[in-house]
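The structure appears right after this line, and notes come after that.
Only one protein chain is missing; all other protein chains are in place.
Letters A, B and C mark the chains as written, and numbering starts fresh at 1 in each.
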Amino acid sequence: MAVTKLFGASVKRREDPRLITGRGNFTDHIKLPGTLFMALKRSPHAHARIVRIDASKARAMPGVVAVYTGQDLVDKLAPVPCAWLIPDSDLKVPSYRALAVDKVRYVGDAVAAVVAENRYVAEDALEAIDVEYEVLPAIVDQERATQDGAPQLYDDVPNNIAFHWKLHAGDFDSAWNQAEVKLSRRLINHRLIPTAMEPRGALAHYNPGTGDLTIWCTSQNPHVHRLLLSAVTGIPETRIRVIATDVGGGFGSKIPMYSGEMLASAISRDLGRPIKWFESRRENYVATIHGRDHIQYVDLAATRDGKVTGIRVKSYANLGAYLSTASPGVPTWLFGLMLSGAYAILAVHVDVFGVVTNTTPTDAYRGAGRPEATYLLERMMDLLARELGMDPAEIRRKNFIPKEQFPYTTATGLQYDSGNYEATLDRALELVNYQQLRREQEELRAQGRYLGIGFSTYVEVCGLAPSAAAGAMGFQGGLWESATVRVHPSGKVSVFTGSNPHGQGEETTFAQLVADELGVPIDDIEIVHGDTEMIPFGMGTYGSRSLAVGGTAVIMATRKVKEKATKIAAHLLEVAPEDVAFENGRFFVKGAPDRAKTFQEVAGAAYLAWSMPEGVTPGLEETHFHDPINNTFPFGCHICVVEVDADTGKVSFRKYVAVDDVGNVVNPMIVDGQVHGGIAQGLAQAVYEYAAYDENGQLLTATLMDYAVPKASMLPRFDVDRTVTPTPVNPMGAKGAGETGTIASTPAVANAIIDALSPFGIDHIDIPLTPERIWRAVQERRG
Amino acid sequence: MQITVKVNGVAHTHDVEPRMLLVHFLRDVLNLTGTHIGCDTSQCGACTVLMNGKAVKSCTVFAVQADGAEITTIEGLARDGQLHPVQEGFWEMHGLQCGYCTPGMIMTAVDLLQRIPNPTEEQIRHYLEGNLCRCTGYHNIVRAVQYAAEKMRA
Amino acid sequence: MYPSTFEYYRPSSVSEAIQLLSQNPDAKLLAGGHSLIPAMKLRLSSPTALIDITRIPGLSGIRDAGDRVVIGATTTYDEVMRSELIQRTLPILPEAIDVIGDLQVRNLGTIGGSLAHADPAADLPAVMLALGAEFKAIGPNGERTIPVDQFFVDLFTTALQPNEILTEIAIPKPAGRTGMAYEKFANPASGYAVVGAAAVVTLGNDGRVSAARVAVTGAGPYAARRTETEQALVGQAPTTEVIKQASQRASEGMTFNSDVFASDEYRAHLTRVFVGRAIAKAAQRAQG
Partner (left out) sequence: MKISGSYTIRAPRQAVWDRLIDPQAIAGCLPGVEKLNQVGEDEYEMSMTVGIGPVRGTYEGKVRLANMNPPDEYQMHVEGSGRPGFVRGTGTVRLADGPDSTTQITYEGDVEVGGPVAGVAQRMLGGVAKRLVEQFFSCIEKQITGG
């Protein structure tokens, strides 16, 4: 691969001018004449039978156009689909209606939709709808939900177990029997709320004359939404256009299909008017997916010199009240496959129970499954180090897969593409000045101050692929990506990508790739995304896959363009194509660089088509669907340094060092930004954020007044650095950077805090490590 | 009730319901959609505008309260096609990703720099507490404000 | 996000406002609105009328009244913080206001609004208790002065009558060697005080504490003085040990709030810790 001028450059983002001047195209900015506003009446009860819905008062209000209940839509809207049907797990997918019909199963379950002339009136009308419920006992805890006598959500999901997924790789039983050291723990990986700053919403416009549905919505994957909307409404895909240009963050929460988009579409068709729906933050908190929420039982087998020989995990994953679009795959494949992490662990046994409870459905949240695996493993590594009196850095070094062994096939069957784990650890130790820090830790302890140093040496699977693997895992879609490169007669280029960035900066990164490939100015390149009418089918942006998969599709399509352009250039230069070279946007005859045509001249010629080489069609446009041969596996080492105030339990951050290896980097500025944001979210899980329910299923952290999304003052500055181990999986050698920070940081922070508390004999506290939890643990030890 | 509000230098007179929030007045009546809504409890600051020169959350002000006031929104910050130094800082330092919190973040930073032309990192972080960003971890937002501070002092 | 309908009034005098209050029993006064409007947006509060008192002349501003500083009720946090007079004479106010809400809240939120609202976790009630402020209220029967010690009656409840308006807060200027400090443990999400402790400590010529006022907020149903602690300080030299002993008594006789973030037991502990820290800082400042 030719490394040319823009690959590796921190090009300023082309998205920014519109976003810093208030001219972004977010969904709620779109206005259509005659639009009605929809608001959803949601259940305040976690589990109840709907006895009666009286909407007569609401219907009679001035400005109210219609009120729909679940019953009204049974024939007009199919249930919300589940698209990850994991095999061999006795999976049960209960019916999930956009508006609940007989029963509500979580606080926030929608029971009626109001449509009115403006938002204020719609809200007024919600209050006028009278719903009579027969309240049923609720169950929130997924482990207790599986026990006999627990309230049952569905008749056809006995013991609330929607699936039991197994992955038994290697011989754990012998590892356990022969282990010199055995560690067993119950770990909680608590529930989080994604909190994209832009809540979800949609503007659906059905034209009864043409039968076309156009829907602007907050989507990470417009084509997937088009497919699913077609499935639930019965409107053919060819008649649906989904547009999601600027999307205000997603973190996984804008992947699934939800009731709001479905209802807006169905009701627009019913009334023949545009319907806008936008959720409030409170709705976002109760009715947009949550993430994580595992109860994990872990057994770790090791030798006395610190070599891990096997790991066994039994996990109860809380799926919430219904199975969201990708939910079964998250706590199973995306979790279980990664349980040996960066280490050569030969026996991995995983059993996952997917459990339905009276809570908001869970699904993919930044990292999705991999943070749950990494936290578990990195916490256990620290516990093992403690048990053996080893340095946490050294126990990791001891267990790393050596760099000579790549590509490396894990016990769970993944093939790690490339890696040099020790290099990231070494670099991080150097950056943090480890030996000095340990000395300082000793000194401070003598003064009654508690400094802690925490490690996380993670590896992540991203660039999820290939499609055949997706099929084997039961994912109801492919994992490829598409791109069309359209060269216009002037030589300017439009690139249509199936990826759909919502903050990741692909309009810039992809343009850098194309500019390099074609040797044209970056300003001549337009990246188009987020409109199903303009783009071949695309899979969207999630799972740190856009560059590795979507970027590759762009490069491949560009190369096809180049190939055709070379033929045209050769024809114009009257030489054979083999005799033409292409450099810096010029086609020239090898050995005679003055005999040349610019890329723009060739583009013009392709459209004039006055004289084309034989067998070459006019125009200059190519499409490529790229299905990668493998996933990519970024890795790295994060070290967090904290000080804990033992009197109050308050944690302050001293330093945060991240050394990641995401392969080659197209735009370092953007990658750094991804890492920063990722760290912030993972750090927040360790100390600030948690979704708390009471035992009746009421969400106690239902607003930003109780759910602590970190503010600027609550985060440290991040020292980020990189090593570079390219992946052989794609022509860029790039791996993926969207989730590394989140995956790595939660255990790094937790390990730092536990390390700080080690003088008290504390070796574990479940996350989130809130001040009170820390204070209590210290109190208990102080007696 | 009839109100007159000067927004980005232009006086607008409209009849509004008393319950209409300033942010809805800006977005829905004046079509200035650069001011965003990110929460309903006045925490996130996405809706921040300048009212009589001070940063306020336009979701926590009724339009009638702004009667007679001068409002600057993100659309009115750049002058004569020239980005405000804070806008420039956000672009230069990659202070935004999805861009949803950005208008509010920028408006707050403008108020901050009016008060403290040379803020420390700690002051920047403190003064931005009323604005949540979910993408950047604030690292580059701090650098963006530092960039702007330096530029404005020059 | 979409409040219910209400009538909006913008009186130009206090007496007009009082008349409107009397005519509209479900009305609410609107000053900065930063407690009220969020509740209205969620329809937790749906008053039939709002009486906007922010444009009444004379209700806002800060003046030097000799031995006291007088702050008009609709003066914003920001104005108080930036007042040179306040910074010089009552530095605990800027210190406390700096950790209230956020910049935007401080720009619009008013001193009187916050005090009349009496949120159990608001910062200023504790500060006013420690400063020994006096509140002037005007109602249909004229005006009266309410000492701060009688003002905070209960959760969201003050000594104000439904048709009375808080107009002024008068704060005595500290005498002699006085130090003051506000120490807060903020809820990471809301920014409200989980526990906030305010201390105003005056030292005599002998270096011993001649007067002390200590109050906490956030911990219990309403902001309250910690008189046992104060008594334990007066007459003593403010040594680490004395402060420790005194702050241990800060949780005596209190009922503590409990929520998902902090239990009552933890709040009681934090109360002792933060009272101790506020006193230590105040004493140190008094010592100059």
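FYI, contacts are C-beta pairs under 8 Å (C-beta built on N, C-alpha and C of every residue); 3 or more make two chains touch, one makes a residue touch a chain.
This one's a predicted model, so the numbers in the text were calculated from it and none came from an experiment.
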{"item": "Shown chains touched by the chain that is not drawn here", "value": "A, C"}
{"item": "Option touching the unshown chain, where C:R10, C:H117 or C:K184 are the choices", "value": "C:H117"}
{"item": "Residue in contact with the excluded chain [from A:Y96, A:Y285 or A:Y322]", "value": "A:Y285"}
{"item": "Options A:L346, A:L700 or A:I762, residue touching the unrepresented chain", "value": "A:L700"}
{"item": "Contact with the hidden chain (one of C:A65, C:L155 or C:A175)", "value": "C:L155"}
{"item": "Contact set of chain C toward the excluded chain (per top definition)", "value": "28, 35-36, 39-40, 42-46, 117-121, 154-156, 187, 190, 192, 220-221, 255, 257-261"}
{"item": "Missing-chain contacts mapped onto chain A", "value": "44-45, 107, 127, 135, 282, 285-286, 694, 696, 698-703, 705-706"}
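Everything that follows uses one rule, which is that only the chains that are shown with their structure count from here on.
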{"item": "Cα-centroid distance, chain B relative to chain C, in whole angstrom", "value": "29"}
{"item": "Averaged-CA centre spacing for the pair chain C and chain A, given as whole angstrom", "value": "44"}
{"item": "Sites on chain B at which at least two other chains make contact", "value": "17, 19, 37, 40-41, 43, 126, 128-129, 131"}
{"item": "Touching two or more other chains - residues of chain C", "value": "1-5, 42, 189-190"}
{"item": "Residue ranges of chain B touching chain A (in the complex, touch as defined)", "value": "17, 19-20, 24, 27, 31-41, 43-44, 46, 73-75, 77-78, 83, 87, 90-92, 94, 96-103, 106, 121-122, 124-126, 128-129, 131-142"}
{"item": "Interfacial residue positions of chain A with respect to chain B in the complex", "value": "12-13, 15-24, 26, 28-29, 31, 119-120, 195-199, 246-249, 251, 280-282, 502-505, 669-670, 672-674, 676-681, 703-705, 709, 711-713, 715, 717-718, 741"}
{"item": "Chain B to chain C touching residues, read off their complex", "value": "1, 17-19, 21, 37, 40-43, 45, 48, 51, 54-57, 59-62, 64-65, 108, 111-112, 126-131"}
